[in-house]
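One structure below.
With one protein chain withheld, the remaining protein chains of the complex are depicted in position.
So, chain A:
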Amino acid sequence: MTAPTTTLPVGRAVRAASKEEFRRAFKRNLTAHGFLIGAVLCFSFFSWYPMVREFLLAFQKTEGGATRWVGWDNFRHVFQDPGFWQAWRNTLLFTGLALVLGFLLPFVVAVVLNEFRHAQGYLRLLVYLPVMMPPVASVLLFKYFYDPGYGLFNRALEFLHLPAQDWLQSGDTAMLSVVIASTWMNMGSATLIYLAALQGIPGELYEAAELDGAGLLRKIWHVTVPQTKLILSLMLLMQIIATMQVFTEPFLLTGGAGPEGSTTTVVVLIYQYAFSFNQYGGAAALGLCLLVLLAGFSALYVRLSRDNES
């Protein structure tokens, strides 16, 4: 029964001490906190507050200047839109194709570049050049390349006596064409990251593998891949997160729709809901669906990053 009366003053003393400690720590880091306030304010205003607003907007409708709470109506509305499921199918198709092309190709290019002993800087610049081009210019360039009448690609096929393709003009090939353009535009950054990872692999490992009689493919499989596993996993996740938000390429190459809506992605649909149909609630609801999905991938990404750091 007496225990509480004896422990209370101790608890208070501990709290007072920790308060004092906190105060001292705060004083010590005053400048850092000063800098932090600016960043926190910026993030609050430009990132976190809009995100909270978007969350609320997903459950609201604006009419006659008044905003009213509509519960899950916006979600029901977008789920009933036949374009909703098509947009998800298209997005997943883009992500799948982008992983096959956009994930593997930069790695292969990085491995090849890593083998070159001369002109590495020049080759790196060549690979990185497309990234430096403004995305809109790159997309318009590809639009010209894909033109079925005068496009460079069909001219090249004609020169090689191969049949002309419909590229963006057919529902069968439109998405693949978008992925090709997107891969070309973005592979430079990924290649450089892979290259940096490859150059961090100790040369002795390759020498040991060679002594064991390993050929090029076995060296890649048994040395390169395990040594870059974490970077590869991170890049894979980042690629999934980025490709599921694809907008610029389908929007500019195919007007956001393509043949029979075959290139309408989820983010393009969000854009249409907000700016073509003025249905901000629907757009926010769609955005929230995407956010939930990507949050899962992001959590994985954070976990992997932590492992990487440790």
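Quick notes on this structure:
Following the convention adopted for this analysis, a residue touches a chain if its C-beta (ideal position, glycine included) is under 8 Å from a C-beta of that chain, and two chains touch if they have at least 3 such contacts; residues count from 1.
To be clear about the criterion, contacts and distances are computed from a predicted model.
According to UniProt, the chain absent from the figure is "Extracellular solute-binding protein", selected among "Phosphoribosylformylglycinamidine synthase subunit PurS", "Heterodisulfide reductase subunit B", "RNA polymerase sigma factor YlaC" or "Extracellular solute-binding protein".
Within the complete assembly, A:Tyr271 is the residue of A:Tyr206, A:Tyr271 or A:Phe297 that touches the hidden chain. Contact with the undisplayed chain is limited, among A:Gly71, A:Pro202, A:Gly215 or A:Gly255, to A:Gly255.
Here one chain is not drawn; of A:Val127, A:Leu168 or A:Ala209, the residue touching it is A:Leu168. Residues of chain A in touch with the missing chain: 46, 49-51, 53-54, 56-57, 62-67, 77, 80-83, 135-136, 147-150, 166, 168-171, 245, 247-248, 251-252, 254-261, 267-268, 270-272, 274-278, 280, 283-284, 287, 290.
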